[in-house]
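The other protein chains are all here in position, but one chain of the complex has been omitted.
Chains here go by letter, A and B, matching the order in which they are written, and residues are numbered from 1 within each.
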Amino acid sequence: MTINETPLVTDETNGVPTAKLFGTIAKMKDNGDLAAFRFSAKNEWIEGTASASTIHEWFGAGADHLHVEEFRFAADHPTLGHGHGPTPQEYVLHALAACITAGIATGAAARGIELTKVSSTATADIDVRGVLGIDAEVRKGFSEVRVDFDVQADAEPDVIDALIASATKYSAVFDMLTSPTVVQVRRASR
Amino acid sequence: MTITENNTVDNGVNVEALLGAREMLSGAPAAAQFTFSATNEWVNGTHSRSTVSEFFGLGDDQAHRQPYSVDTDHPGIFASEDNGPTPPEMVLMGLAGCLTAGVASVAQNRGIQLRSVKSTVEGALDVAGILGIDSDVRNGFGGIRVRFEIDADATRDEIQAVVAQSQKRSAVFDVVANPTAIVVEVV
Partner (left out) sequence: MNPTRTTDVVVIGGGQAGLAMSQCLTSRSIDHVVLERGDTANSWRTERWDSLRLLTPNWLARLPGWSYQGDDPDGYMSAVEVATYLDAYRISIGTPIRTGVEVTRITSSGGRHVVETDDGPWSARAVVVATGACSNPHVPSIAADMPDHIEHVTPIGYRNPSQLGEGGVLVVGASASGLQIADELGRSGLDVTLAVGDHVRLPRMYRGMDIHWWMDAVGQLDERYDEVDDLDRARRLPSLQLIGSPERRDLDLTTVAANGVALAGRLVGRNGQSAQFSGSFANMCTSADLKERRLLDRLDEYATSHGLDAELSEATRPAPTGSVPPLLEADLRSIDTIVWATGFRPTYPWLDSQLLDHKGRLVHDGGVLPVPGLYALGLPFMRRRKSSFLDGVGPDATELADHLVSYLAHSIARSHT
């Protein structure tokens, strides 16, 4: 997938058009139904532990939508896989870092704070004896996730700390990982 | 775990290596401690890019065959530029990839030949939570539904059992379905 390397030129803070965002929020306050969104990914197995997902359709604000393009990502496993892509867990780490980052950018924009740089590293520990079925008392997922942020902005350190704490608190991905999320898996009916 | 004698089943999963790993790690728990990471860089607005290349496991630093780069963003309705899928969609993708990898491994173990495995993962998100409109609404997905369409040399029950077992052995399923501790710090 080719990425446009040039950052977009906008005259909003941090590239977030806050007026438009607040307009969307106002509409949703008036009509709660508009806030019901549904995201999805379609996945297809390739071989071994490799599969590819496409992300295109989504529903929200009362209507069906399409992303501007069909995003496609492959995942695999190292050592035992065929090298088609990062592991699914690494996508989750990316999702977490990216979600909080988007929140930092939006939160900073709402407070009129200019960001120069936001870098982070999300790291997670996992004892693979869980997924390999070696020890039933070992959980299958991460025992702990750490995200370390390096933020440069025209603001005091305490203000930046508060931005990050707030972006974390309101992050969708942070919530779905820190709190149980119901996952139902079944066969599609023919 | 019993292995079928049917050597013609090939889902591309190197079962011998998998078994070898299990054997080795049973006796060496320290080698089972893996650490994965993603390094993220903000681009603009809600667009950021992560790179995944190194990880730690089997007692040593490791690297993917090549670095992988992934972008995420928000769609236009959130006043964004749609340069990539949203982070929540990434989580759905991680879940699908993990469960599918599990289906392939479990099927291989059970001597079931897979022909195709497709899934659709859907997550319901009431954005009144993240937008700060209603504090009683959670910020993450209210629920996630995964629907598998599997064409394989097996009965319906056998396939369902494979899918059930893959959930029990899925790292991402566990991380999403159960609470996971997250610590965010500033360097």
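General observations
We adopt the following convention: a residue touches a chain if its C-beta (ideal position, glycine included) is under 8 Å from a C-beta of that chain, and two chains touch if they have at least 3 such contacts.
Treat the numbers as computed from the prediction; the structure is a model and nothing was measured.
Although it is left out of the displayed model, the omitted chain contacts the following shown chains in the full complex: A, B.
Remark: the omitted chain is touched by one listed residue; of B:28, B:63, B:164 or B:183 this is B:183.
Touching the chain that is not shown, out of A:135, A:148 or A:161: A:161 (per the contact rule at the top).
Residue-level contact of chain A with the missing chain is found at 144-145, 158, 161-162, 165-166, 168-169, 174-175, 177-180.
The set of chain B residues touching the chain not shown comprises 132, 135-136, 178-184.
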